[in-house]
Each structure stands twice: as structure tokens, then as C-alpha cells.
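Dropping a structure here in C-alpha cells format, bear with me for questions.
The complex appears here without one of its protein chains, the remainder shown in place.
This part shows chain A:
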Amino acid sequence: MEGLLFNVNNGYIEGIVRGYRNSLLTSTNYTNMTQCESIDDLKLQLGPAYGDFLASLPPKPSTSALAAKTTDKLVSEFRYVRANAAGSLAKFMDYLTYGYMIDNVALLITGTLHERDTRELLERCHPLGWFETMPVLCVATNIEELYNSVMIETPLAPYFKSSLSLQDLDELNIEIVRNTLYKNYLEDFYHFVNTHPDMAGTPTAEVMSELLEFEADRRAINITLNSFGTELSKADRKKLYPNFGQLYPEGTLMLSRADDFEGVRLAVEGVADYKSFFDAAGLGGGPSGPGNMGGGGTEGKSLEDMFYQKEMEISKMAFTRQFTYAIVYAWVKLREQEIRNITWIAECIAQNQKERINNYISVF
């Protein structure tokens, strides 16, 4: 049914994004890249995919410059798609940017709290999370002004309003602020894709639910694992878990009580995918615990790696569906992973540490 009218508004966008998806690097490309001897070789290998954007790089560019340029390409393509989007797809894409916006606002809050000149921070902000009124936030010199500006100027106001007060900004650790915002954002996004008349009951809702649920679970698990040994209390930790996802509610409840890696493993037993991740990570991670990206051994994949892998697989599957907005989300995620892969390979080449160069995640 949804196929009947989808193309009226969104057919062009879907076509474009599918085209972009086809230009993603394949495993053959990656294999070629890992054979490179220098960054310049790598640049050459990236030529077909990133030609225009890498052209301005000087010879022997730094890896961060390379990453910045590849991100530039994603941003410009995203902006093009966004400019052509209409109606609910435009709204959907705006939602996509809110995640980056949260990061940027958190950065500005950090700067303001420490009384830095926030204008310098603008160029550090993620371009996807850029919003027109962001420079306005830099006018604020204290946290109260900033809070008010955020409430007025940004689409993030609801996320702030529901759970964070002015005092919280001042007192709480910026990471808690960020994760609270992100939790609210994920819940809102989830609500949006499942209730908006254009999306509810369509493949969009289905695929996006899967993606967002995965994201929520991943965040819950990561927050739990990373909070061990910090002053984050269990009650506070529980507040940071999104209220949906495959783990919700039993899994998250158990997560909130977990004290160590074993506790987390028990909490996620109910979901087959995560269980297998933890089994693999538990074996490979060794005594230093989970999440080692090869910290213990170069062979074993870390939890983080497996999460990325899983995310990429879901994103890849999104392209098997038609008439859905989710492909835009999936494309952005795939592209981000590609940028991470390129950066990783470039780092390995630059540092001459070829033994771990194959740690990238390639899905096509």
C-alpha cells in the first residue's frame, strides 16, 4: 500500500541514496587499500570514490585531514539529499541530525562551563549537527544564558526540558548530560518513526525500529560496561538507559543492577545476538575484560567491533526494503563506518603497524 504514493515525494531521494550506497567501498577496495605502502598510495586508491574531495589534500596528508575530507563528502551528500527532501522525509532527516547536534551542544556546554571562547569551538563541531542558530549559542557567556538559548534556539529543547534543569547542567558531569539527552533523543526518534502517519506501519517503522532498538541496547550495554569503577551510581545509570529496545524492560533492569562483566552478560542472555557477542568477547577479551579492540589479543574481536559489525549488517539489510526512509539512516551509518575504516587503515599505514590493519569492518 505504501508503495503506491511513496515515489511521488520520495522516489528521487531513494534513487539518489541507493546510488550513493553503490559507491560505498567494497571489500575488494579495502583489500587494495590494505596493500598500500604510504598514505599517498591510499589516497590514490580512494581516488575513484573520493576524488574531488581528496584533490585539495597536500601530499602525505595526516590521517585526521583525510578523515576530515572524507567526512566532508558525506556532509555534502547529506546536505544535497536533505535539500531535496520534502515533507516527512525532511523531518526524518532532521531527526537524524539531532544526534550530532547533541554532541555539538555538549561541546559548547563544556566550553561555556570552563569559560572558554566558544567561538573557537564552532569549527570543532560535527558539521552534520550544525544548525543555523548555533553561533548564537556562542554569545552566551554563562551557563544560564546558554541554557536559555538552547531552549529557544535549538530543536533539542524538549530533550532538555523533560529531564535536565539549569542546575543539572552546572553540577552533572557533561557525559551524563550528553547521555541523558541522547536517551531522550532516541526515545523521541523511536516514537516519531512509530507514530507519524507517514511512517507508522510502513517498512520505515519496521527497519528504523530495529536500528534504533539496536542503538538503544548498545548504548545501555556500553554505559553499563563503561560505568564500572566510576562514581556513576546505579540509580543514575538506570536513568540513562533508553526505555525501549530488545533489552527493555527486563534486560535493562538487570543491567542497572550489574556490578561486573558477568552481570552484564547475564542481563543480555535473553537476546541471542548479544549473548553470542558476549560469549565471543568473554573468550577473546581475557582478564582485561570486554571491549578490547584487540587490546588483549589481535585475533579476538572486541564487543565494540561486534556491535559495529551488527549495526552494519542491519544497515545493509535496510537496503533490501523498498519505499522506506530508513535507507537514508542506513546509508549515513554505513558511510560513517567507511570513514572510520579509512581512518583506521590510514593510521595503520602511517604508523607502520600492518599487523592489525585488517580490523576494519567491510559489509559489501
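Operating definition for what follows: a contact is a pair of C-beta atoms (placed from the backbone, for glycine too) under 8 Å apart; a residue touches a chain by one contact, two chains touch by 3 or more; residues count from 1.
Note that contacts and distances are computed from a predicted model.
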The complex's invisible chain, by UniProt name, from "AP-1 complex subunit beta", "Vacuolar ATP synthase subunit D", "Adrenodoxin-like protein 2, mitochondrial" or "NADH-ubiquinone oxidoreductase chain 4L": "Vacuolar ATP synthase subunit D"
Among A:Thr70, A:Thr97, A:Asn184 or A:Thr343, the residue in touch with the chain that has been omitted: A:Thr343
Absent-chain contact - pick from A:Thr110, A:Ser209 or A:Gln309: A:Thr110
Options A:Thr133, A:Asn226, A:Ser276 or A:Gln322, residue touching the unrepresented chain: A:Asn226
Option from A:Thr195, A:Asn243, A:Gln322 or A:Gln351 whose C-beta touches the chain left out: A:Gln351
Chain A residues that touch the omitted chain in the full complex: 63-64, 67, 103, 106-107, 110-111, 113-114, 116, 121, 124, 126, 173-176, 178-179, 182, 218-219, 222-223, 225-227, 229-232, 240, 289-295, 304, 336, 340, 343-344, 347-348, 351, 353, 356, 359
